[in-house]
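Let me begin by presenting the structure, written as structure tokens, before commenting on it.
One protein chain omitted, others in place.
By letter and in written order, the chains are A and B; residue numbering begins at 1 in each of them.
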Amino acid sequence: MNLALPVLVPALPVLGAAATLAVGRKAPGLARPLAIVPVAVSAVLALVVALQLGTGRTLDAATRLTPTGGPDIALALHLDGFASLISVLVGLVATCVQVYSTAYLKKDPRYPSYAALVSLFTAAMFLVVYSGDLIVLLVGWEVMGLCSYFLIGHHWETADARSASLKAFLVTKLGDVPFLFGIFLLAADAGSFRIPDVLAAAGEGRLGHPTLIALLLLAGVAGKSAQFPLHTWLPDAMAGPTPVSALIHAATMVAAGIYLVARLLPVFLLSGAALVVLAVMAAVTMIGSALCALAQDDLKRVLAYSTVGQLGYMAGALASGDREASVFHLVSHGAFKALLFLAAGVVIHAAHTNSISVMSRIPGLRKRVPDAYWTMGIALVALAGLPPFSGFFSKEAVLTAAEHAANGEALTNGLGPASAVPQAAGWIVLISAALTALLTGAYATRLFLVAFHSPTGAAAAPRVLPAADPATAAADHEAGAPYSPEPDEADPATAEPPAMRWPLWVLAVPTMGFGIAGLRSDWLPALLDGGPLRPSGVTAVTGTGLALVGVLAAYGAWRSATARLGTGGPAPAAEVVVADPGRTLLGPLFGPARHGFGVDRLYDALFVRPVAAAARLVRFLDREVVETYVRGSGAGADLLGRAVRLAQTGNAQTYLSALLAAVVLLAVLVAV
Amino acid sequence: MSPAATLLAATGSLEPAARSFLSPTGQEIVFLLVGIAVLGSAVVAVTTKQLVHAALWLIVALGGLAVEFLLLTAEFIAWVQVLIYLGSVVVLVLFGLMLTKAPIGRSPDADSKNRWVALAVALASAGTLVTLVVDAFRTSWIDLGAGGGSAAVTGASLFRNWVLPFEALSVLLLAALVGAIVLSRGDKRRVPAPRAGKLRAGRPVGSNGTVAATAPRTAPEAAGSAAGSSDAPSAGSSDAPSAPAASEES
Partner (left out) sequence: MHLAYPAVLAALLFSVGVYGVLARRNAVLVLMSVELMLNAVNLNLVAFDVWLRDSLHAGQALTLFTITVAAAEIGLGLAIVLLLFRARGTADIDRATALGDPAEALATEEAPAGAEALKGQATA
């Protein structure tokens, strides 16, 4: 097949980014087409490439980039079903986000740089997906991280955005360093940076340190995909513009870690310990983040914690040895989470606040934004994993994989023996996934009910109009809750032009229908590894039942809270006014969960403060000790200069005296 | 005869027993006396506080040197010395003193603050040179023969062997003549205006301030020391050249 097409897919957005940056300031009218068209063309090309490639085939092409003396680095393409599927997802979401951004950031003076960065990010993601070489993949990986840093800090006027971007950068880099060493070790063992060679080496058992490699790589994956020890940057990253959250921090970049593990799964299958670590990581991540999501007040933080949890699902599927299920969930989650974020952006524009407790007091919000209301409902149902939307099928695929792994018959689809996956990993994933299904149903319901269905007329809440100035909006959300506000100049009356509405419906289509692709083995599974993706009976009933229980529990708690609120009369504090089912359901856990179980505070005490203290020490040493020497040498030179200056009197006789005296002295010295 | 052979001949014919510092010839005695006079007048010339007197003492020193030349049988050079140094150079110096409004009479600040350093340097160089010279030439004797420096001999040497340097020197003299005229024409354009770029903080612009500062300083001194000065007329600097001219004639 023609190589130009897959090469063009990552190249076009780069050119678009450069063009946007070049002309964006001089011709603002050109910025929007230059932002949308290359990304859209790339998306179409990605689809064409996927169709041309068809199922069950792979494409490998490489040109040697640079001789290193060790393993060569090659500009390599490696296309298979996984790559083409994810590239289509990336293209779709990126196009929707670019279109959406034209309206969302209509009045933003920095729109050209924003659009260029989004284009650049898209290119980097394509590169990661298509790359057949680990170093080239790393380049895309780091460019994504950089774009993420810049885009989170898009509103750098606010301290929140600045610190959030810095935090995201540092935390992901913390994972990237071991990741880099993992790549080096992997290439050293396999003798090549090329992914096919690495996989071949893994298949032949030529890798010397599979556990070490897998654990090092997992550190990078945990940083990028926001898994448990390194997940703290993602909720704070919501300070970036909402479309960026949709694209980068929900659909694509955070999925890159999952994608990488899926690509290199044969390596991970060599090490049972790494799989157990991955399983534990996934379990802690999904349960903890689901609990946190249930307690958040900031709409985008709810979604962020939900993203962390769903990434935990994918990681769990990988720990069970089934990369099909993982990628299946990745794609469906990418669609419905991007949809959720875009809808949330519409709601936030309309309500002029991020806080769902404030939204609950805005009358008629759901009538103001019907598109967002309906699409958000659809996506939340998919998130909760209720049939018949895509989330149900993909989540069931994960549960099925875990069940098989727990029974000792993991669905590795020929990548390795089923016995490679420890049963413990399967059990851990299975139990935590079931629990998370329950919690997911609960927080999805809570979010929907609190944001849209609060009894505003009955409550004593004043008729809060969309707050005109951000100060009151910021003061309005519940005190003490983590909050990632985004400066937003949109007029609430015209908050959702068509460019912000139809991307929602475009994304709603795969949200509703994509799950069916896994039903028949010659549809989606044929594109991937060929294993079954059809939900099995036991897990389907259990998972759906648990999700339903969660939904009903949240509904019940909400009803009782609303009823209490209705009879209790006007309450003094703002947070009591809101009927929050999360408070009832979580009980004493509510406070810690709202603050992410204090992980941030723990890290602050464990790492940030010692580092800051060390920095202060270094600063002291530099200022007081090293600088003293510097200043002393300066003062010494100055004094010397003053002394020498005395000699320069301008009086020729003095000079001549010194000259002759020296001549006499020299003559005497030479003679004697 | 080559210089080396000459040297051999000169040293070979020495008779150390007959020649000694303890038995000086008449020439040597005269040379010594005139030399002491030359040295003394030179010392006075560089130390006297009366600037015009310094020039006059210089005449004595240079004239003494002319005598020394004569004693060394270089008679042509002795007359050239008298003509050029006594006749023109000293007159030029006196004109220079006059034109720069040098004070008549004693001026206490004739020596700069550098005096003691200068004395040390001069004594050191004198000590070094005398030690060296005495050490090197204490056994060398000059055989003086009359006519060695006569005008005929010098002229023959000059125009046979030294024609080219002679002509080059004439060009140099011309250049010096032109240069001196150009420098001292006093054209307004020739005198650079006070340059703004070179000024330093606190320095008064131009020379008016310093002229004003020097003029009052010299006037009282001239008036005060007029009585003490022996040969300076009371009128002032305009009559100063007449005195050296008179002394030169005598």
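Worth a mention:
What we mean here is this: contacts are C-beta pairs under 8 Å (C-beta built on N, C-alpha and C of every residue); 3 or more make two chains touch, one makes a residue touch a chain.
If you're wondering where the values come from, they're calculated on a predicted model, not measured in any experiment.
Against the chain not displayed here, chain A makes contact via residues 645-646, 648-653, 656-657, 660. Listed by residue number, the positions of chain B touching the unshown chain are 1, 3, 6-7, 9-10, 19, 21, 24-25, 27-28, 31-32, 35, 38-39, 42-43, 45-46, 51, 54-55, 58, 61-62, 65, 68-69, 71-74, 76-77, 80-81, 84-85, 88-89, 92-93, 95-97, 99-102, 109-115, 117-119, 121-123, 125-126, 129-130, 133-134, 137-138, 140-144, 148-149, 153-154, 157-158, 161-162, 165-166, 169, 172-173, 175-177, 179-180, 183-184, 186, 190-192, 198, 200-204, 207-211, 213-214.
The working rule: only the chains that are shown with their structure count from here on.
The touching residues of chain B, when paired with chain A in their complex, are 112, 114, 117-118, 120-121, 124-125, 128, 132. Taken in their complex, chain A has these residues touching chain B: 651, 653-654, 657, 660-661, 664, 667-668, 671.
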